[in-house]
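As you look at this complex, bear in mind that one protein chain is not there, while each of the others sits in place.
Labels A, B and C are assigned to the chains in the order they are written; within every chain, residues are numbered from 1.
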Amino acid sequence: MPATLEQIREHFSGMDGAVTTPADHAAKGYDLDVALAAGGVVAAAEYLGGIGFSLDTMTGVDWIAQNEMEVVYDYFHPASPLRIVVRTRVPRDNPEVPTVSGVFPGANWHERETHDFFGIRFAGHPNLTPLLLPEDADYHPLRKDFVA
Amino acid sequence: MSASFDIGAPSKSGETFVLNLGPQHPAAHGVLRVKMTMDGEYVMRSEPVIGYIHRMHEKMGENRPLAQFLPNTGRIDYLSALHYNHAFVGAVERAARIEVPPRAEFIRVITSELNRISSHLVWWGAFLLDLGGFTPLLYAFDDREKILDLLEGVTGSRLTYCYFRFGGVRDDLDEGFAGRTRAFIAQMRPRLKMYRQLVTDNVILRKRLEDIGPISPELCRKYGATGPVIRGSGVPYDVRKVEPYSVYSQLDFDVPVYPEGDCMGRYRVRMDEIAQSLRIIEQALDKLPDGPTLGKVPRVLKLPVGDVCYAVEAARGRLMVRIVSDGKEAAYRLKLRTPSFSNMSLFEEASRGMMLADALALMGSLDLVIPDIDR
Amino acid sequence: MKTSLLAVPRGFLSLLTGMRVTLAQFFKPAVTVQYPWQTLKMPARFRGHIELIIDPETGRYRCIACKLCERACPSDCIVVDGAKLEGEKRKSVTQYQMDFTKCSLCGECIEACPSDAIRFSRAYNLAGTSKDEYHYDLMKRPGPGEQGP
Partner (left out) sequence: MSLLATEPIRLLLSLLCIVAFVGGNAAYLVLAERKGAGRFQNRPGPNEAGYGGWLQPIADVGKLISKQLMVPPDADRLLFRLAPLVVLTPAMMCLAVIPFGDTLVARNINVGLLMVFSFGSINVMAILLSGWASRNKFAIMSSARVVSQNVAYEIPMLLVVITLLMATGSMDLGEIVRQQAGGFWHWNFCRVWINPLMPVTFVIFFICMLAETNRAPFDMAEAESELVAGAFTEYGSMGFGVFFMAEYANIVLGCSLATVLFFGGWQTGLGAVPAAWGGWGVLVGLGFFMAKMYALIFTVIWVRWTFPRTQFYSLLNLSWKILIPVSLFTLLLSSAMIKLLPR
């Protein structure tokens, strides 16, 4: 039996610096929004992986006005309609987030893609080379200040 | 740290060579390259190299008004364009709280399911081509042609549909569509039986697929594989059931699940899905209400600030669109979670130690569409 | 491999079934169309490149050169120009250029049009030897009077 939303929320509320916001699935497409410090994403992945969640996707958002980079992890559960969003913000000049590819091997490609597009480094990633961009690409096209 | 990324299966002879499968290879069905370290016929390690046709759809989504991104959605997975239409308009409708008239929802379901069948038929033909059987491809394309004719009558296009609009669909069903579709369904069912006799029951095919390329539910979970891949591993995960969208909750259909997890399991899931889609279309045609096909949409559409997700079950699995809006006409960030990307990522681990022909059967059974991986 | 003795004849039988299926198809007529000797009729909603509609009453283009289509186009492939004719309130189109190499046939321009002045044509036999041949001047293509129903 998958964990209930309350249990998950309770777990994250106990984490340091975590802000949990329940969301209406019909209006948002997910049930729980968890904002964490960058250091907490691996623990979050381990917890969610442990209760049967799977990494749906992950992506970055370039908040250039706030001078921050956001990394968003979407989790889905193969047996329940619960969707959890975990997000973390890092400074834009030195965007570094620990890798979750040790928990979800599928994150390997997602992190490489996010690194391609945003230049966010994933500390401990086994092979952070360009995935979708050419292997000699030194630009990050989804940054808001990117000029083609 | 997972060690699985750099250590392959142990070599039997101690001598290996690198085989570059692609970017132009008959089994890659597009520009996919797989760098394989081979020990004779055995694949020791395979490293997919993707991105050859990366087009940065996500950036395009950020620099144009939302409606202008619609034609892009039909070009990400060219075989099931309507599902991509659906995911994108669904996300925008969810964010802008646009009501969709029931008739439009039913039309969406009917056309999407037709699109799903046509996509599965192409997969079936191409997969058999991978396995060296040429004739099924032509039979599949014959049937698919009938679907394309039906969809062309409704949408005006044959492949890269741009038919769904925010708040509904562009046009109502054309005259005689229901009758022609019912005739097609009546025609398609005996064809499915023929497919079974020709291919599914064939001893050569069964020897090629049974117990080949097993994928466990745990592997699917680790890589986020969805669609027929996870259902062929015995997990009844289908977005249409788990997270019902549109009017799927009003329709009665089964989710085919095969616990084997081998290529045959995935094969059977897709073949059964064709039959289920026919069922859905039949019911949706019966229940099709009258009314408008396009709801009220503001002329200049601006989404409220915030983010929104919308997932649909595309032919290849869970497709999710995430839109982050800053209140302007264009999305601030548009993320496409495409099923082939995740399904492909498990190939590296699943193909380890297989023989070349079996690895290619496994690759074919994942139903990859390369632009869907590369976006 | 678990192979019972019965599996061999059973497998052989499945092969014969398959051969029966293909033999039955052997005697069926071909389903293909011999293009270009035979052609198909395009459905009413077929999306060819866009064309300007001529008003049957006035015999003139309906287009009022408002440029909404130009703005709606996701691929910037339309260029419209217009001028006010002597003694008329509305503008008339003087130039309608379209770059078909960029067009994705999405129909945004048609939906944006306030005066129902453009529609999809049914032209699909398009072939050319250079890219320039697809830069259409819609006021010349097809010529007035050649427009189908």
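Following the convention adopted for this analysis, a residue touches a chain if its C-beta (ideal position, glycine included) is under 8 Å from a C-beta of that chain, and two chains touch if they have at least 3 such contacts.
Everything numeric in this text was worked out from a predicted model, so none of it was measured.
For the omitted chain, the shown partners it touches in the full complex are B, C.
Across B:Pro26, B:Gly176, B:Pro259 or B:Pro292, the single residue that touches the chain missing here is B:Pro26. Summary of contacts with the chain left out: across B:Met60, B:Leu159 or B:Ile204, the touching residue is B:Ile204.
Looking at B:Leu129, B:Leu173 or B:Val235, the residue that reaches the missing chain in the full complex is B:Leu129.
Touch with the hidden chain on the side of chain C covers residues 1, 3, 8, 12, 15, 18-19, 21-23, 25-32, 34. Interface residues of chain B with the unshown chain, by the touch rule above, are 17, 19, 25-27, 38, 40-41, 128-135, 138-139, 142, 198-199, 202, 204-205, 207-208, 355-358, 360.
FYI, only the chains that are shown with their structure count from here on.
If each chain is drawn as a node and touching chains are joined, the picture is a simple open line. Work out the mean CA point of chain A and of chain B, and you get 24 Å between them.
Annotation: 42 Å between the Cα-based centres of chain A and chain C.
Residues of chain B in contact with two or more other chains: none. Within chain A, contacts with two or more other chains are made by no residue at all. Residues 10-12, 14-15, 17-18, 20-22, 25, 31, 43-47, 72-75, 104-108, 111, 120 of chain C are the ones that touch chain B when the two sit in their complex. Every residue of chain A that touches chain B in the complex is listed here, in rising order: 25-30, 52, 54-57, 59, 61-62, 72, 74, 76, 78-81, 83, 85, 101-102, 104-106, 108-109, 117, 124, 126-127, 130-134, 141-142.
Within the complex formed with chain A, the residues of chain B that make contact are 1-2, 4-6, 50-51, 54, 56, 58-59, 62, 91, 94, 97, 217, 220-225, 230, 235, 237, 242-243, 306-311, 318, 320, 322, 324, 332-333, 335, 337, 341-342, 345-346, 349, 374-375.
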